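Shown here: the complex without one of its protein chains, the others still in place.
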Amino acid sequence: MRASRRIGWGVALAFGLALLLATSSAQAYPWMIRHGYTGCMPCHTDPSGGAGALTEYGRAQSDLLLRTHYGQASSSDEADRTSGFLAGIVPLPEQLRLGGDFREAFFSNKVEGAPLQQELITMRADLYGDVKVGRFRAAGAIGYVPEGDLEASLTTTPTDNVISREHWLGVELDDDGAWLLRGGRMALPFGIRMIEHTLWARVLTRTDLDDAQQYGASLSFSRDQLRGEVMAIAGNFQIHPDEYRERGYSAYVELAALSTLAVGASSLFTRATRDIVYGVTDYRYANGLFARYAPVPSLVLLGEADSVYQSLTWNGHRGGYAAFLQADYEPLQGAHLMVTGEAMNGGSSGEPSSFDAWLSGVWFLLPHIDLRLDGIVSTLGVPAPPGGSSSYTHVTTWLAQFHVFL
Amino acid sequence: MSASTKRRRRRTRGAIVAVVLALALTGASSARATPDFPQAVVEDLGLPGITIDPPQGCKLCHPTDSGGTSLQPFGQLLQQYGVQPYDESSLKEALSQVQQNEPQLVTDIEDGRDPNQDPDAANLHSPRYGCALEGGPMARSLSSMGTFVAIALLRSMRRRASRAGHAAPL
Partner (left out) sequence: MGGSTIPDGERVAMNRRQRLWIVAISSAFLSVSAAGKAALSSPTNTHVVFRAAGPAGLTIEGTTPDLRATEDAGNLVIVVPLANLTTGISLRDQHMKEKYLEVARYPDTTLTVARSALRLPAGGERVEADAPGTLSLHGQTRPVLVHYQATRDGDAFAATGRFRVTMTEYGVSVPSYLGVTVKPDVDVSASFRIAGN
């Protein structure tokens, strides 16, 4: 191993030891469209990307295209052996894909008029597996969270839970694997899958990769320039009692008009006898459009706009929206500078719209390791209290993340 | 059939579809009171008459006799037990849940005391998280199915491996 790589691995190990504390989001990088990858299936075991283990091909691409290369490495070198599971130390049979995801973050949040809040957050500590035998597939994830992510919890305590975000069985319906039928707990097919799970488009539609997965049956397809997935939602059976479970559907379709341009649409409807947030019967609708475009290889534009409508028994109707636009600039392979703008209105009576802007930097500095820094400035609309008027609250957030994937 | 008749029937069908869609999309009216509920409470609990806020009886659940979307704690509790507007069967079911879980509140109503002043009325339920593998029939059946599938997959992998001349991968 060359000297530069030895040093790199030393740094990586030091970071890894310091960082095995956290939890976080999956690896969902829709800006891979800059390399002509309009679909997700070649690299991800989840047909819509983001969730679950990487394929062997995906691991190779993570080394070849994702991270920064140093020293005398040529751009046409083969993928480093360390891109494999556990840095290639453990060779796996062809049918088995394993992975792990560890993300720790330092979170600093200042709400106008409130004390500064700072804490270390374990964002993700998950292990994934995917088995493929012939056309049959089985996949699952298991992890640990110190707090939060209760909707993915397997254990029943308020904190320190064992969680499972996804677990499903599936069968490929054709020789190409273009059609996949699955049943189990899966990420909802809706919009752009991104690791920024706190984007309002993900929060308002309840379609993030954190703990918004649902049980159900899903059919996905990816053929030529068209891909999509439709899921019948049976509910989250890790929540009790049954009246809290949402039933309905979620779906998206995306067309790759060019190898660097894809546009899509999403739709979702659920009904819960007792909504997990509002505690009342809730009919929830979300519909939206999204697009991904790489006008030049170093720049990717991602955008999504969703409308959300809810009918809450005894509490009226509310119609809202959430939208974002993100520009991802990669001046040097592995180093990303991102600017994101968001707008949102939850639809409550008298609620003014909220806006925010993100400035983010991500560096895939070594195999399996990346660093991220986000600065977010938000102006949150506050509905008018009875007899009062609406107002705004300003929030400034800093988030520094360290991520290791196995 | 004349053209005008066809047009009329099309308009009627369109109107019916629109109404059905509107009802489906809105679910249920959430901004109007359910005026029969106070009497339904009397019948379900076997009361001699409306004991709270007679003669209207709306303040058992609502802050005012106008009803509407605002709810008192007791109204919220019934709501959590699944009461649907204009659905007296759901009210009956919710009251039986209250009788089972918060019997003191039913005693308050029977004695003419406002249950909204009783701390038990604030006993709003929260969801429970995690898998009840020890007790849930769904969890048991999923677990059995998963075990069966896992065994089938392992056997299939071993057969394939032995055909290929390798040791079993797992």
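As written, the chain order gives the labels A and B, with residue 1 at the start of each chain.
Note that a residue touches a chain if its C-beta (ideal position, glycine included) is under 8 Å from a C-beta of that chain, and two chains touch if they have at least 3 such contacts.
Values in this document were obtained by computation on a predicted structure and should not be read as measured data.
> The chain left out touches which of the shown chains?
The chain that is not shown touches these displayed chains: A.
> Just name the one of A:Ala28, A:Leu64 or A:Ile369 that touches the chain not displayed here.
A:Leu64
> For the full complex, which residue in A:Gly177, A:Gly316 or A:Pro352 touches the chain that was left out?
Residue touching the chain left out of view: A:Gly177.
> In the full complex, which of A:Arg227, A:Arg372 or A:His403 touches the chain missing from this view?
Of the listed residues, the one touching the omitted chain is A:Arg227.
> Please output the residues of chain A touching the missing chain, sorted low to high.
Counting only chain A, the missing chain is touched by 35-39, 41-42, 47, 55-57, 59-61, 63-65, 74-81, 83-84, 88, 94, 176-178, 222-227, 256, 259, 297.
Just so we're on the same page, only the chains that are shown with their structure count from here on.
> Roughly how far is chain A from chain B, centre to centre by C-alpha average, rounded to an integer in Å?
Centre separation, chain A to chain B: 31 Å.
> Using the touch definition up top, name the residues of chain B that touch chain A in the complex.
25-28, 30-31, 69, 71, 75-76, 79-80, 82, 84-85, 124, 127-132, 138-139, 142, 146, 149-150, 153, 156-157, 160, 169-170
> Quick one: in the complex, what on chain A touches chain B?
93, 95-96, 131, 133-134, 136, 138, 150-151, 153-157, 161, 169, 237-241, 243-244, 273-274, 276, 279-281, 283, 285, 311-317
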